[in-house]
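Following: one structure in structure tokens, then a few remarks.
With one protein chain withheld, the remaining protein chains of the complex are depicted in position.
By written order: A, B and C. Residues from 1 in each chain.
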Amino acid sequence: MNAIQEMLKAHPHPAVMGRGVDMGLLSQTASELFDCAQACTACADACVGEDQVQNLKRCIRMCMDCADICVATGRLVSRETESDMRMMRSQLQACAAACGICAEECERHASRHEHCRICGESCRRCEQACNKLAGAITM
Amino acid sequence: MNAIQEMLKAHPHPAVMGRGVDMGLLSQTASELFDCAQACTACADACVGEDQVQNLKRCIRMCMDCADICVATGRLVSRETESDMRMMRSQLQACAAACGICAEECERHASRHEHCRICGESCRRCEQACNKLAGAITM
Amino acid sequence: MNAIQEMLKAHPHPAVMGRGVDMGLLSQTASELFDCAQACTACADACVGEDQVQNLKRCIRMCMDCADICVATGRLVSRETESDMRMMRSQLQACAAACGICAEECERHASRHEHCRICGESCRRCEQACNKLAGAITM
Partner (left out) sequence: MNAIQEMLKAHPHPAVMGRGVDMGLLSQTASELFDCAQACTACADACVGEDQVQNLKRCIRMCMDCADICVATGRLVSRETESDMRMMRSQLQACAAACGICAEECERHASRHEHCRICGESCRRCEQACNKLAGAITM
């Protein structure tokens, strides 16, 4: 059991978001969200540092937006007191959309830029986790 | 013309998000989003400071989540380079949902707590701006 | 009295950070911090959109960092429950430093890029407010 899982389990009233949501899914999604926030922040910055920055403008923009959305969504998913399932679900869906769009852009540069390859993979994992958690929420 | 409007106009390629999106709507939404982020941050904190904090747990949670979502959305709306309309729209919709849910909760305590009244009003203005901007985006 | 001032006044135990800190200074600093977060976010993005992005790499980086620091500091200053004066002061000082460094960089491009001019001015106002509030805190 990792730190995030331990933390979410230590809540006085651990979240039950529906039959399909166990602690494992919740903590894995939180973990992917913070990892993706870090990767997108670093990838936007690495793209700015590239000589071919002119060709990476869309990648920089998608990574900056995706990082902000992942930070916000990661914080929501880290909370378990009086969760609102509608808010949680719509934010998870928006985040999955952002991660998918950012991944698509990063993948276009993956063969040329290692940071885009790593970031694209992180976005894909995060997209999947968000979609899975959003789908598991019952209202 | 206020600072946010000036700033958005100073972009080398000012955003055109569709026929219905003018600079006024864009800058007003950015402004409401940062105001709402501030109001929700302050309201969550003021609720924690109340003697009746036990009755304000859901209000604290909604305000914390809504603040995080507004910060992220406010940053997206402040950017105009290579905007992705799908990402923008789904995030604006998730933010409008969050603001509406948070407003509903704050309004329940508005007669007793001035900070909830002010925050509820800020959330409603932000909800409307986000919905209007999301609706104006053409893809 | 503006919204932020109203909000900070509505706290059950309005902050008294020391003899030199009145509500006006507190709310003005909060206001400058959120404005500067917006300006820096928009300026980083506008720089990425410029044809001469190659010459603006340091400006992009300073604006991205300064935006993040202003968001965090703006949220601290918006809270009044059980404030820790040491934490408040060191963060305000780090934020003033960041704003000063970012302003210096933006000012170098102010004659060529209107967004850098506006952002530099916002950073200077924020730097001053943070320094003034940090100086007014007594421990």
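The rule is simple: contacts are C-beta pairs under 8 Å (C-beta built on N, C-alpha and C of every residue); 3 or more make two chains touch, one makes a residue touch a chain.
Predicted model, so just to flag it, every value in this text is computed and none were measured.
Novice: Going by the contact rule already stated, which one of C:2, C:52, C:90 or C:138 would touch the omitted chain in the full complex?
Specialist: Looking across C:2, C:52, C:90 or C:138, the contact with the absent chain belongs to C:90.
Novice: Among C:57, C:108 or C:132, single out the residue that touches the unshown chain.
Specialist: Missing-chain contact among the listed residues: C:57.
Novice: What chain C residues would touch the chain not displayed?
Specialist: 57-58, 60-62, 64-66, 68-69, 71-72, 75-76, 79, 81-84, 86-87, 90-91, 93-94, 97-98, 101
Novice: In the whole complex, what residues of chain A lie against the chain that is missing from view?
Specialist: Spelled out for chain A, the touching residues are 3-4, 6-8, 10-13, 30, 34-35, 37-39, 41-43, 45-46, 48-51, 67, 71, 74-75, 78-82, 113-115, 118-119, 122.
Novice: Need a quick check: the contact residues on chain B for the chain that isn't drawn.
Specialist: Residue positions of chain B that touch the missing chain: 44-45, 48-49, 53-54, 57, 60-61, 64.
Going forward, only the chains that are shown with their structure count from here on.
Novice: Do the two copies chain A and chain B share over half of their interface residue numbers, or under half; same or different?
Specialist: The interface is built from the same residue numbers on each side, given that over half of them are used by both copies.
Novice: Using only Cα atoms, superpose chain B on chain C and state the rotation angle in degrees, rounded to the nearest 5.
Specialist: In short, 180 degrees.
Novice: Give, as an integer number of Å, the spacing between the C-alpha centres of chain C and chain A.
Specialist: Centres of chain A and chain C (C-alpha means) sit 27 Å apart.
Novice: Scan chain B for residues touching two or more other chains and write them down.
Specialist: 71, 75, 79, 81-82
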